[in-house]
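Let me begin by presenting the structure, written as structure tokens, before commenting on it.
The other protein chains are all here in position, but one chain of the complex has been omitted.
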Amino acid sequence: MSVFATEAPALKTPLLQINDLTKHFALNGGFLGRAAGVVRAVDGVSFDVAGGETLGIVGESGCGKSTTARLLVDLIRPDSGQVVIDGRLVGVDMSVREMRRHMQMVFQDSYASLNPRMTMEDAIAFGPMVNGESKARALGLAHELLAKVGLEPVRFAGRYPHELSGGQRQRVNIARALAFSPKIVILDEAVSALDKSVEAQVLNLLADLKSELNLTYIFISHDLNVVRHISDRVMVMYLGQVVEIGPVNSLYAQPAHPYTRALLGAMPSMDPDRRTMEAPLAGDPPNPINPPTGCRFHTRCKFAAEVCSQSQPIQHILADARHYAACHAYTPGSGHPGLGMSS
Amino acid sequence: MTATTLDAIATVQKSPGYWNNVLRRFRRDPVAMFALFVVLALILMAVFAPLVAPADPYRASMLRRLRPIGTEGFPLGTDELGRDMLTRLIYGGRLSLLMGVTPVIIAFFVGSFIGITAGYLGGRVNTVLMRTIDVFFAFPSVLLAIALSGALGAGVFNGLLSLTIVFVPPIARIAESVTTAVRKIEYVEAARASGASAFTIVRVHVLGNVIGPIFVYATGLISVSLILASGLSFLGLGVKPPEPEWGLMLNTLRNAIYVQPWVAALPGLMIFITSISFNLLSDSLRSAMDVKS
Partner (left out) sequence: MTQPLVDVRDLFVTFHGERTVHAVNGVSLTLQAGETLSILGESGSGKSVTLKTLLRLLPEKRTRIEGGVRVRGVDVTTLSGRSLADHRGGVVSMIFQDPMLALDPVYTIGEQIAEAVMRHEGVSRAAGRVRALEALTRVRIPSPERRLNAYPHEMSGGMRQRAMIALAIACRPKLLLADEPTTALDATVQIQILLLLRELQQEFGMGMIFVTHDIGVAVEVSDRIAVMYAGQIVETGSLREVISAPQHPYTRGLLAANLHGAAKGERLSAIPGAPPALNEAPTACPFAPRCPSKIDVCERILPPVVRLGPERYVRCVHAAAVASPA
């Protein structure tokens, strides 16, 4: 039986709409803290997430995927942009406090995510308590949630973080996020630090919780195998911008953007007879401080044409209507000769 | 909620908390136990000085000045005014410990408050608070203490006040750096994402994780404070004669160094023993709190 919806739900008002989210950090370094540069961490990011869907976000360091997550739950205040949940604009129709009850986050570092001086039950009960729940009820909820994530409450509720394994701690972090009965859970590299055998357990748990509680996931990871397994749709980011977004099968089978192709091409082979012979890209991802003009990928792109350094590409709809890529090669009349192969 | 969940909560296997573990490790450390014993003995001796001391600390006699250690009736000899050294050393602990410990305790609270506020709020608040603190760092602590005491005038209260002012900046700075580090850890972010107020986050998540390191640092300052306090008295800026205080005694006995060097060295020995005991305590506390796994 499939535990994920294989088809994305029909088009209706998406549960989460992100419009033109932007965050630039000023780099203080000059004399008397004068700005020495601007990190364009997230630059005009827009996407939708349908209820019950899992959106995977992939990209390399500095692509802005973790900043995007923190902007969504207002851990970092965006410079501009809108977050709309269920048609209600956060900050206008919905308070930040209410937004956080609908949208919770699980971080990568399971150890740093838990206060070392707090027992697991207290850690999970903290959220409900600051939101007005009585201590007894909050602890009761904590125990229910511990059981739900597969940790026997009697054994684990009174323990401290250092007494748990990485996988167990991450289960507690998931339980803490669920304490608000959120609609959306953002998983920021939530399984990346776990060993493979434990990672699979946590991925199964996430799948179970999703179908049981009708959750919507935003799953951020650098591991393309994991993203492929868990996501309905995948969004690829590069230097603070979305370069491609589409249904998982379409994106993995027919990656449109040269960067997406390079990312997929850089995955280590699992077949001893078909090892990678040539690296798809040379050099490191450039610094998001003062990124390249035009298409930000043009400095590393094999297919870069003159137009690429001059103007920013717009999102272009591909064969699958829900699959978009921001590349001049797909824009007729852009002056780009195309990628030399049809996709 | 059902009765069964309540029962379940009651039967939870509680792990020993962090501080219980620290206490357990601290108890197992022989150096810590020895230093604690010395410190407690010194404190008890000071508190119960009238009961412990064999004589009157102020009774002078020109006839038996500067007797050596082991003199009949004066086990540790007499000082330059013929007062019983043992008695004066016991009584001296009162003021010396008071002058050593009190400024650090007050500075611990004031400095922690300033540092944690600056560290958690960051930004402009941090800049204003910490740059102000930095002004005090421009002066060496000895010089600052002398200057403040000199300006305020001699006396126990002014001595305490100036020493407190000396110790607030270093404690605030440590508190600020520890808090800044903790603020960036993800459990604080998670707490923010749960909608908790800044005050709640500091109380529940920050305080417990920063107070330990600040406390260890502060205990390490006690020995410095003792020595500084004695130094102020030595210079005539702290306690005034004829009050017994180790630093002051060291000063007044200084001329006797060629006559009765062992007697003259006794107050210094007391300062040394006390400050090294506090330092050992601080070190042991640090290693007991240092949890790696």
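Just so it is clear, A and B label the chains in written order, and each chain counts residues from 1 on its own.
In this section, a contact is a pair of C-beta atoms (placed from the backbone, for glycine too) under 8 Å apart; a residue touches a chain by one contact, two chains touch by 3 or more.
Small disclaimer: the values here were computed from a predicted structure and weren't measured.
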| item | value |
| --- | --- |
| Selected from A:Leu21, A:Ala142 or A:Ala262 as touching the chain missing from the view | A:Ala262 |
| Selected residue (touches chain absent from view) among A:Ala200, A:Ile289 or A:Leu339 | A:Ala200 |
| Contacts of chain A with the absent chain, listed as residue ranges | 2-4, 6, 60-61, 165-168, 195-201, 203-204, 207, 222, 224-226, 228-231, 248-249, 262-263, 265-273, 275-285, 287 |
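The rule we apply is simple: only the chains that are shown with their structure count from here on.
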| item | value |
| --- | --- |
| Whole-Å gap separating chain A and chain B, where each centre is the average of the chain's CA atoms | 50 |
| Contacting residues of chain B [partner chain A, same complex] | 1, 5-6, 8-9, 11-15, 17-18, 185-187, 189-197, 200, 204-205, 208-209, 291, 293 |
| Interface residues, chain A side, partner chain B - complex | 70, 73, 75, 97, 100-101, 104-105, 107-109, 112-119, 121, 123, 126-127, 130-131, 136-137, 139-140, 143-144, 153-155, 157-160, 162-163, 173, 176, 180 |
